[in-house]
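All protein chains but one are shown at their positions in the complex.
Order as written gives the chain letters A and B; numbering starts at 1 within each chain.
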Amino acid sequence: MSSRDLILARVRRALADVPRDDTPYDQAFERGYLREHGDRSVEQTVDLLAENLADYRARVHRCDADGLAATIAGLLAERGSTSVVVPTGLDPEWLAATDVTRVPDRLDSTPAELDRVDSVVTACAVAIAETGTIVLDGGPDQGRRRITLVPDHHICVVRVPVQVVSSVPQGLERLDPSRPLTWISGPSATSDIELDRVEGVHGPRTLEVVLVSGE
Amino acid sequence: MRVALFLTCVNDTLYPDTGRAVVKLLTRLGVDVDFPMAQTCCGQAHYNTGYRHQAEPMARHFSDVFGGYEAIVTPSGSCGAMVRELYPRMGERARAEGRGDTLAATLAPVVPKTYELTEFLVDVLGVTDVGAYYPHTVTYHPTCHGLRSLGLGDRPRRLLQSVKGLELKELPGADECCGFGGTFAVKNSDVSAAMGADKVRNAESTGAEVLCAADNSCLMHIGGTMTRLRTDMRPVHIAEILASTEEEPLS
Partner (left out) sequence: MSGGTFVGMPSFPKAAHEAVHNQTLRGNLRHATHTIRAKRANAVAEVSDWAELREAGKQIKDHTLRHLDRYLVQLEESVTAAGGTVHWAADADEANRIVTYLVKATGESEVVKVKSMATQEIGLNEALEAEGINAYETDLAELIVQLGKDRPSHILVPAIHRNRGEIRDIFAREMSEWGRPAPEGLTDTPAELAEAARVHLREKFLRAKVGVSGANFMVAETGTLVVVESEGNGRMCLTLPETLISVVGIEKIVPTWQDLEVFLQTLPRSSTAERMNPYTSTWTGTTDEDGPQSFHLVLIDNGRTDTLADEVGRQALRCIRCSACLNVCPVYERAGGHAYGSVYPGPIGAILSPQLRGTQSEIDASLPYASSLCGACYDVCPVAIDIPEVLVHLRERIVEGGVVTRDGAKVVLKPAKGHAAERAAMRAARWAFGHPGALRTGQRFASRTRRFHPRTLPGPGKAWSETRALPTVPAEPFRDWWQRTHGGNKSGGGAK
């Protein structure tokens, strides 16, 4: 007997007490919890996102579509970045105001090469206000997972309010599970020393989120 | 209202003052109290140590003795929780073992009418000021089964706050177990003693003269620790404080 069959047989024996007509999935439990917490206007939801991102030490910036290129250029300059990784589908306008070296997101670039790049600029798939979370789904304007991981400085652009939802349940509804997802809530952190939170370990130590309105 | 006092075996044997205080307090509040002499033990120690099957006859005996009363009052959070929380579970387990509904049916009548003392006072009698007088500083330790199994909440505190002359001091880490835990106190005596010592140190830090709780098992452990640590505080059951009046103060 294969281990697969052995384990499945053990499971079935262990569940001898479960009746054949046990309650099916769609009736087995009540989702008595809330779809979102609190009653907010669209503007208030965006404000809450900004507040919660900042609470976990992301740096939050707000601008309109016309000011986006200048904002990004300013952030790269402030950081002193000389190079930036660019996802293949990123709107070229976003980088129109900066002359730092563009490094394309290529299949054959090695992690070590990425480690030498200063910054990365991406869009996102959705942002969740209640938890201060941005989610990347590897879309063309976000790129491969590693480009937002290895460089130490991540600038993520969120289109507000269209990309913002209130809650985790609403966020999951918008996401496609077949894509590789990365949920990001602030820069990398650890609680491993005396259970006290310290920001900055392996992921980007600086996370800047630009909330851009009126696209 | 005719009420049975379920004193518990520990109180009967070691803390008769608590029993006398409950009788005095309830009588003062106009309750007709009876002490059924056939009562012994609810079976908690057996159940919690893994001897559920031996606890069953004790539970049946409890139901025989107390089943006929309108209400059953006990000055013990853990024994109250045994009846209210664990008697139904004993019935379920017997059913799961293929022994039918007999045990569940036998125990069912006593479950809803068993009250811990402070519950009975606040919920059934509807009083928080019981006319007590106790001119001392007191800190209150909510015992685990009262706090988490029975959900006594702020009932004991409300009762204490209404006592004339009593100054209530906040106990740091009040929700933490004192470390008694029945046979745990002996089987894991090192950890139990360490928990007890921390509880006593927290109590001492309040500057109160008295540590009050609604369960003498926990107070036996805390009080015994106080003696060994040579503290000046003393443990007192809440019933004795609530029974105390200006005319007849607690000695």
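FYI, a residue touches a chain if its C-beta (ideal position, glycine included) is under 8 Å from a C-beta of that chain, and two chains touch if they have at least 3 such contacts.
No experiment lies behind these values; they were computed from the predicted model shown.
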On subunit A, residues whose C-beta touches the chain left out of the figure: 2-4, 6-15, 17-18, 22-23, 25, 28-34, 37, 52, 56, 107, 110-112, 115, 128, 130-133, 138, 144-146, 149-150, 168-169, 172-173, 177-198, 200-204
Subunit B residues that touch the omitted chain in the full complex: 2, 4, 7, 9, 11-17, 19-20, 23, 34-41, 43, 45-55, 57-58, 61, 64-69, 89, 93, 96, 144-145, 148-149, 175-177, 179-197, 220-221, 223-225, 227-228
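Just so we're on the same page, only the chains that are shown with their structure count from here on.
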Rounded Å distance, subunit A centre to subunit B centre (Cα mean): 52
